[in-house]
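The other protein chains are all here in position, but one chain of the complex has been omitted.
Entry: subunit A
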Amino acid sequence: MSSIKMFEKPLGMRDKFPQIYEKVEAVRHTGRNFLRSRGYEFIKTPTVEYFDTVGKASAISDAHLFKLVDSQGNTLVLRPDMTTPIARVATSKLLKEMIPLRLAYFASVFRAQETEGGRPAEFEQMGIELIGDHSVFADAEVIVTAMELLKQFGLENFKVTIGHAGVLNCILQDYTESIEQEDVLRTLLVQRNYVGFEEAVASFDLPKTKSDALLQFIEEAMTLKEIRDIEKYVRKNDALEYMQQLAKLLEIANLAQYVAFDFTLSSHMSYYTGMLFEVFASGSGFPLGNGGRYDGLLEVFGSKVGATGFSIRVDRLLETITAQASDKEEAIVVLFEEEDFEEALEKIEALRAAGKQATLQLRSSLVDEAAFLTHFTKVVVVGQEEIRGE
């Protein structure tokens, strides 16, 4: 280990310079207005939580948690996601006041990370949770809200891929002969290892009708345009009916063009009991966000009311919307000499009252005046005519 230099930050941590800061603020502003207009109320939870509650319940694996110890010896975590703390606060308090609950957040989450670059250990997430509504309409609302939110940022080239744990389970159950085989196949799907899936199916020595069905399913399931195409693989069940209904609702909402169905979509988390989805957009190599129904997580906190939601990663959203470059804002600097202070104050107040962004600076303090002034679009010197415009 080389010693830490004075300029270094902990692994994966980033400074946010003014230009990026403003972009994030703009995203927050747009997102906040939009989500509030849809009846979602913003909430903030503590940065630090107990490992035994939020840490253990979170979908984020243990290895990615930042852990600390408090003075009583309890293990604490920096919150690794927002869904779990919100599930905690909703079940313990907010659900007693209102049900269903519509909550939104814009907050930093923390993931301890490996050594590779391009993976921040702290990043902002924006999202919603709709808690206390079991219906398919709640899931549809969440998906529609996610898509409309992306449109607020001018995104058109995006896709939402939707699957359902119940449909997948039904297929795996019907076409394999043991729970072990089911688990092997599910794990391979979580890893998106289609080659391994085919090999595993071959190695199971299943009756030909079953193995053929599985292989054909995997080939078709990734490219489904319409939910109809999956029906031949699944016997009639609630999950399938649910998805048919969801598809219909999204069609009515006129958003079917952004939707793809993928019933190989699987989560390593057992909380995702029902519908789940991922959000993709060109411009970032990683998914923009994900969501789904997580009734199971609420049960961990002792409530059976059901919940659904989504979250978007702000850093990746910024990558996809950088194309829309913003103009440099007007920035004025007022330079003054010591004896002109009063006049300088008057001048700057007039500018600020007019809504301008104006900096007041004592001229004699400047070491390199020319370099300093390059950061402004307009320079005013008290007691002189304007010396530089745009």
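Keep in mind that, in the parts below, a residue touches a chain if its C-beta (ideal position, glycine included) is under 8 Å from a C-beta of that chain, and two chains touch if they have at least 3 such contacts; residues count from 1.
We take it that contacts and distances are computed from a predicted model.
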item	value
Chain not present in the shown complex, as UniProt names it (candidates "MoxR family ATPase", "NADH-quinone oxidoreductase subunit J", "Glutamate ABC transporter substrate-binding protein" or "ATP phosphoribosyltransferase")	"ATP phosphoribosyltransferase"
Option touching the unshown chain, where A:His134, A:Lys159 or A:Lys210 are the choices	A:Lys159
Touch criterion as defined above, residue of A:Ile43, A:Val144, A:Val184 or A:Ala281 at the omitted chain	A:Ala281
Absent chain, residues of subunit A that touch it	118, 157, 159, 161, 191-196, 199, 222-223, 260, 280-282, 284-287
